[in-house]
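Only one protein chain is missing from this complex, and each of the others stays in its spot.
Right, subunit A next:
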Amino acid sequence: MNSQERLDFPFFKQEKLIYLDSAATSQKPQSVIDSLVNYYSYNNANIHRGVYALAQKTTDQFEMVRNQVAHFINAKKSEEIVFTKGATQSLNWVVFGYFARFLKPGDEILISVMEHHSNLVPWQELAKKTGAELRYVKLDQNEQLDLDDLLTKLNSRVKVVSIAQVSNVLGCINPVKKIASLAHKFGALVVVDGAQAVGHMTVDVGELDCDFYCFSGHKMFGPTGIGVLYGKYKLLDQLKPVEYGGEMIDEVDYQASTFKELPLRLEAGTQNIAGVIGLGAAIDYLNQIGLKRISKHNQEITELAFDKLRKIPGLKIYGSANPKEHHDVISFNLAGIHPHDAATVLDSFGVEVRAGHHCAEVLMRYLKIPACLRASFHLYNDESDVLQLVSAIKEVQRFFKHGTV
């Protein structure tokens, strides 16, 4: 199905592993790996500091990626793009650099029960710090975000609605555009955790009309340790740095300093230059394949897997009963078999899935399960991966029933 694209990823040239954990981190194409090697081999210089030609060339390349990211998610200008070490840091900066300044007792923070810990724990801490109340939107009967519940909980005390665009466990797409429009009517701002969305589908922050959007590079074929914080310029301009130090300053006196304009004001210290360059290469690669094509391919694989998995007796899938509402992620459990035991046996067949709570412990509590298995898919997965997953699951069931493989 995608043998050509699979070859772009050196990972798959080694002994064949059925890699079904892209929601944790995606594999990297050769072009991204080459961009890192190339930077460290031939273009290694710090940015925004040197006056020599190489430093300028690297600075230009770094800033070009900022433009590229702005274009990729349709931000109005490149100053709205701040580089971070990942979605978690982006979300923390939004929480502690922006909302910590404005929230007070009596205010409300609205998130959903399906949030990843990175879009949950910082809000808990902020609630404790400011006296604001953290409230959760429930799921509906189809285990999707309950919009009616969201509407019930929206009121003028809600200052922020923070939500994942795609759930890393349920695989559903949350209607961010609609949520933003509703939240804005009540004067609340909207923060989006886009870690599971970017690289899987076209993301247009202008169309979504969200106020902040956070994502990581490593789930979209880029390197680890690089992420993006997007914010509407006016809001981002009010976000206070969480870190202070070199290169973010304008002038430093004995007792006080002034700071640069956005985005450099928020990027203290030497940046993950290779990471940014690698992120640029990842965006090039995504554009070259085409997000529509990636999204279509991933959807086909996910639906195929959903169809095969739901026919296995004793296998329960979490989230919507409709395969079309699962975006590149299927979470499930096998009756009578703990997900860890299942994952170890699947691993013995070369099938790599994640087992655990997927950094979504509140969702596990909500679903009343200790943990689950998760198969997640991307461009390089094909039908044979799905078939091997299915046959390995049957081996797991046989193993724990009869004690042999």
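One rule holds in what follows: a residue touches a chain if its C-beta (ideal position, glycine included) is under 8 Å from a C-beta of that chain, and two chains touch if they have at least 3 such contacts; residues count from 1.
Here is the rule we use: contacts and distances are computed from a predicted model.
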Which of the following is the UniProt-recorded protein name of the chain this complex doesn't show: "General L-amino acid transport system permease protein", "Chemotaxis protein CheW", "Iron-sulfur cluster assembly scaffold protein" or "Aminomethyltransferase"? "Iron-sulfur cluster assembly scaffold protein"
Selected from A:145, A:264 or A:355 as touching the chain missing from the view: A:355
Identified contact with the non-displayed chain, of A:181, A:238 or A:344: A:344
Determine and list the subunit A residues touching the chain excluded from the picture. 338-341, 344-345, 347-350, 355-357, 361, 364, 370-371, 399-400, 403-405
